[in-house]
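Below is one structure; the comments refer to it alone.
The complex appears here without one of its protein chains, the remainder shown in place.
Which chain is which? They are A, B and C, in the order written, and residues in each are numbered from 1.
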């Protein structure tokens, strides 16, 4: 059974979601992961999108490219103002958030703002959008990204979205009493954070991946869990559902 | 042409309103005054009511007894949440507000909370409702009330709604950079406030009223304007409109 | 233990701990009200005579809850039975009265002037912003209202110098009710609510509270909700119980469906004038403790009057000149 890295990411992300949760999803892979979860083990999972949508259904072949198109409102349950959607997260109503990033550091901090200095950047990236809000306000955040050395840097140039900041206790000290980046899902494996140091830790490898591959693609030392598991490969059902959702393969 | 004190109050209040204004109206006489102004010299006057109404039309014979009944929503232009209605006033969108009160002092402060001490009052009155908000946030406030000695006291037991507080500069010192109680309309006359002392000043008497009557019915010394005018009596048209609006004479 | 004013951390902890998946939340009124505990801070939706959750309030009294705090932006007569029953120790509001034609509340005066019940007064906006702060999950909101007045001293508002401008602003502490009781026009089994006309403060109250109980004039399907998502004003993920209750706000009004039965309130006021608190006790026996069900309660009203109140409502909100 062959599959692309993107398909692998979607499947692994979908498996993290529970039936009794609310999830804050962005467009692209996160949206596909949520739709997949809903069509498999989590039919009651409620999706929230920053453009102002609660409980919409993803339409196969009509995948949105931004978080505020009517493609995301199909059969929605409610369409609140954007600000109020985020306030629901601030109030504690959103369990899980998915984000990605151009740079991710060993504490799970994310940069989507600038490469280089802020005022005269080498590369001006699009910016936070809702990523900072999701990382600050959802009860738990999962980073979903391809695993590339240029992304996994010791220190991000700019903390757009807070992970563990400088390590254990730092979020609380900053006033963030809730939320945390709980895990990182890449096309190589599943990662958590070491409770003592707050640093990235490899928990499981996907079929056929090795610790060496992870080390090669990471710009800092990755901690290893006492026992590194192996994830179950995507099933035919999971892949079939994904490929039906994105038949044009815009994102897969 | 005979008329009741209530009719006189409505007519005098209505005449204060301009065609290009927004007015925050309570139920009872203020509502009748606004409706009268709209049907005479101020057809474009926009009425706002605290229950959550912009631009509704008063229905003759269907006068509301509270500020949040559907009687107040008849042919409204918009029905915002209550909090947002007041926020429009805080933002500067409401020109004039009408309020009354159980006690009014010489600086135009109003008490609708308690007679006696707050914790163990002699009389527990209904409370502020939106009166404090109107007095704090509208650009200009007009007090409309019957003129009785028990109401016009040197010092209110409790400042529910701010007039001039302790006198010139006091509102600004408290953080109220906008709004003021501009005038008091009673069944005896029209009153303003002396710029130097901030105290109540008689500007004009209604037909047949005298300074003595005012003094008798006021619990403190009333200042007199250099020239005290006389108001024009209610016209037949004004009275006819009012009596059509409140044919059952619930408020007139 | 109720949540202290402004304690957004504990308030969030309680909210975040609840499961949020989409599920069928339909319950009977009695089952729903069993989610309320003695000592709870209870926010009442609607406003004054409008969309008061009468069925839930009656059930609360029938189940004998005590030590309650009632919170509502404007209170009409609905708290009076709670005062007479000795079920509340504190009222948090901006105003309470039976309505313009009936003067002051004799019941309120009796219990507050005698010191038996605490009356915590806020300006209407001040209390609205306390709910909104709660809904936003922040400890406070800034405002200019109440500045300079004696209301600053009675409820716990503070002033501060704005760190951006140096100007004085008032801060009102977030209010996080344990329970919100709401009556809406339509709700689906997931708890998604539609309200016609005035929403008053209901959406903020629902988001500020830890537990939300809703009665609806009509139960609709999830499909109905999905057909008109723009009509949903309270998301189901905030709601714990949905109870079907036609005329659930009667003898008060429900926008567009039935107007307030002023004749009823006239009679209530007359009985109170004639017999004082005993008049209220009579009323409670007849309308609260007597009827075993909502249907029995409604049976106490003249069907012709109900029909007339429905007719009045249609005329008023039809949009055609009267």
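Just so it is clear, contacts are C-beta pairs under 8 Å (C-beta built on N, C-alpha and C of every residue); 3 or more make two chains touch, one makes a residue touch a chain.
Note that the structure is predicted; figures quoted are calculated from it, not measured.
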item	value
Partners of the unshown chain among those that are drawn	A, B, C
Chain not shown: contacting residue from A:43, A:127 or A:229	A:127
Touching the absent chain when the full complex is considered, from A:137, A:182 or A:200	A:137
Identified contact with the non-displayed chain, of C:81, C:97 or C:197	C:197
Candidate in contact with the missing chain, chosen from B:90, B:142 or B:161	B:90
Among C:81, C:137 or C:252, residue touching the chain not depicted	C:137
Interface with the undisplayed chain - residues on subunit B	18-22, 42, 44-46, 54-56, 73, 75-80, 87-88, 90-93, 95, 139, 177-178
Touch residues of subunit A, complete complex, unshown partner	27-28, 50-53, 57, 59, 62, 65-71, 73-75, 79, 81-83, 86-87, 90, 113, 118-133, 136-137, 158-162, 165, 170-171, 174-178, 250
Missing-chain contacts mapped onto subunit C	5-9, 136-144, 158, 160, 162-165, 167, 169, 171, 173, 196-197, 223, 226-230, 319
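Keep in mind that, in the parts below, only the chains that are shown with their structure count from here on.
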item	value
Touching both subunit A and subunit B (chains)	C
Longest centre-to-centre distance from subunit C, chain (CA-based)	A
Centre-most chain [mean C-alpha coordinates]	C
CA centroid of subunit A to CA centroid of subunit B, Å	57
Cα-centroid distance, subunit B relative to subunit C, in whole angstrom	28
Contacts with 2+ other chains: residues of subunit C	none
